[in-house]
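Shown here: the complex without one of its protein chains, the others still in place.
Entry: chain A
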Amino acid sequence: MGTKPRTPHDSPKRGEELDRDPLLLPVALDQTTHDAEEAHWSPLKIAIWGGISLLGGLSWVMLAVVRGETVNAIWFVFAAICTYLIGYRFYSNYIQKHLLHPDDRRATPAEYKADGKDFAATDRRVLFGHHFAAIAGAGPLVGPVLAAQMGYLPGTIWIIVGVVFAGAVQDYMVLFFSMRRGGRSLGQMARDELGKVGGTAALVATLAIMVIIVAILALVVVNALADSPWGVFSVGMTIPIALFMGVYLRFFRPGAVTEVSIIGFILLLAAIIGGGMIADTEWGSTFFAVDPLPLAIGIIVYGFVAAILPVWLLLAPRDYLSTFMKIGTIGMLAIAIIIVRPEITVPATSEFVNGGGPVVSGSLFPFLFVTIACGALSGFHALIASGTTPKLIEKERQTRFIGYGGMLMESFVAIMALVAALSIDRGIYFAMNSSPALTGGTVEGAVTFVNSLGLTGVNLTPEMLTETAKNVGEETIVSRTGGAPTLSVGLANIMQQVAGGSGMMAFWYHFAIMFEALFILTAVDAGTRVARFMLQDSLGNFFPKFKNTSWRLGAWVTTGIMVSAWGAVLVMGVTDPLGGINTLFPLFGIANQLLAAIALAVCLAIVAKRGLFKYLWIVALPLTFAAVVTIYASFLKIFSTVPAVGYFAQNRAFSNALDEGLTSFGTAKTVEAMEAVVRNTMVQGVLSILFVVLAIIVMITAVQATWKSYKSRSFGTNEDDAVASQMFAPSGFMATPEEKKLATRWDAQLAQAKLDKAGKTTRR
């Protein structure tokens, strides 16, 4: 054994500690064995990778160069998968080899801190599923839909290229560094690496960002469910279903998680079908048709109650249901897209790349890159990758498969969402995604507005809108903003071609709404709880009593503060005369990308401390990009003189109008509405400033820490001490031939030990 230390960090002393008795089975393959396996290119391997490269290249040509009337969706799938495979095989390998240096002779926290509960070595394929279920949610389903207004190409390139060089790199690094620190959280790592100022700024920024993310996710749900009796009923039923599952698990069948999830899933299907029947009745369609504002208040009250109820009653069962649905529906969507292979008529780049689009305002750069956050680069993942996953990982080298690979999988979800959104008629797309302020919320208004946009090949008729609404079982589909309804229409369109025909469209539509709402409400519950604990921890520094998390009153007060914070933003979005999601969604993306910038900044400081300046660019590249995009987007949001883009420009325009004594201005038809715009834009502008200032502080402290490491060449580490591992497991999804050989020897030894034990003989 004994690979030579390649960095100042891997000191020889540590190496000796990890040397293993040569009489025992090795716990890791030699670095030379790994290198030899990689360097060996058999003709078959060459043919396979040649084929992947050719197919990927051809797909990109079909998407980016060939300009036909339509482009087939299958090229999106091939371009994505081939690029992911190449990125995973070569780029993540490069990062592993030069930047992270995993050492499988070292025990992971799951081994040296094993307690059978929070720290428990988990099979890599199972953990991949766990990790994916924790990172993927409604985000990658919503962002790409809104970005489809720019045409199909910009979003596709950003999702696929962005994940390879930014998103997956961030997830991989954070997971690895947290694992080397016993599973420490991002906030703790920030404090360790960046000092008090950087650490505090990172913590406050994380808290503020969580609030805005939860609020805007909740806004997506409100927009999808408002005035939809069917949706309100079926999503509302998830609460009693989850309560039932919780009681079942607690008292009747503890541990029967899959069983209860299947029961819950069947009940969900019943709720969707029942929702259709109830929406058809007179009383049902009036009782469950809830306006946006009461719905928002309902979600706020629900969020508070869910966060103070014990986990077993509501949160845990909902989480099981959500995980079950996630794996099932995403697999189903992938298969359906491959079977149906819809033709896409949307142009590669649309009329709105320079701005002026009704769905998200602003030009392609930088706003495309904040509209699509999840799926390309998502800062929120840094919280997950420094949470449960590092405590469960078996071997260090598996971080690549789980961290990098898991994010590629999320990116693929984003590509499928994009395809689903692109597959619907462009006229319908714009009618659904333009705010009621523009369409008036009526079919005629929407038709007039969309046709006035002068989009090539778009000729929207009222029949198209009423027909689609009827097919999906809704009163209307005009101005159903937020992305979720559009995705659901696209998905229903694709699924009905696989199963059920147009008669099933309404079912598939509400199925899609249901799972998006389920993912979001799970994220809202969990986010509120996490935020509450963070707040309690911070308040505890001033009022020590708050540190005690089982103090009831303290828990209620802090939960109340967090819920009112996101609730206020939610109500602001719902009542916004300018349309809500259109103005707020950029804030969601900016917040998420700023969190990514913070996470990458922490990684930068760590890499510098390891003395790897030659490979610092691997971190600096996505960090610089995220920093430029978010700071520029924030800058525009703060300083732009175009009212549609700049919060304060809008604010000034409306204040001036009020000063002039106008009683109606733009899309605000009353003085109250105008005052609401003035208030909202001020809040949004102040939030933009807060986020960007905090993130800049974190980035500056990270650059300072990096420079200090460079100047002093002193390479301390905050990693846990190396402990020798006593077990072996392969690193990737499939074991390599050499890994298989070693695994077989371990299996034989384990079988022998069992025999010995059974035969009452002592071991060894």
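Methods note: a residue touches a chain if its C-beta (ideal position, glycine included) is under 8 Å from a C-beta of that chain, and two chains touch if they have at least 3 such contacts; residues count from 1.
Simple rule for what comes next: contacts and distances are computed from a predicted model.
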>> Can you work out the missing subunit's protein name as recorded in UniProt? Choose among "Peptide/nickel transport system permease protein", "YbdD/YjiX family protein", "Sarcosine oxidase subunit delta" or "Energy-coupling factor transporter transmembrane protein EcfT".
In response: "YbdD/YjiX family protein"
>> Given that one chain is not shown, which residue among A:R480, A:R529 or A:K637 touches it?
In response: A:R529
> Out of A:D21, A:D115, A:E282 or A:E660, which touches the unshown chain?
Replying inline: A:D115
> Hey, which of A:I86, A:L243 or A:A316 is the one touching the hidden chain?
Replying inline: A:A316
> For the chain left off this view, which of A:I52, A:L217 or A:M674 is in contact with it?
Replying inline: A:L217
> Among A:P254, A:P294 or A:P462, which residue is in contact with the omitted chain in the full complex?
Replying inline: A:P254
> For chain A, which residues touch the unseen chain?
Replying inline: 114-118, 120, 122-123, 125-126, 129-130, 133-139, 213, 217, 249-250, 254-258, 261, 310-312, 315-316, 319-320, 322-324, 327, 374, 378, 380-381, 383-384, 387-388, 520, 522-523, 525-527, 529-530, 532-533, 549-550, 592, 757, 762-763
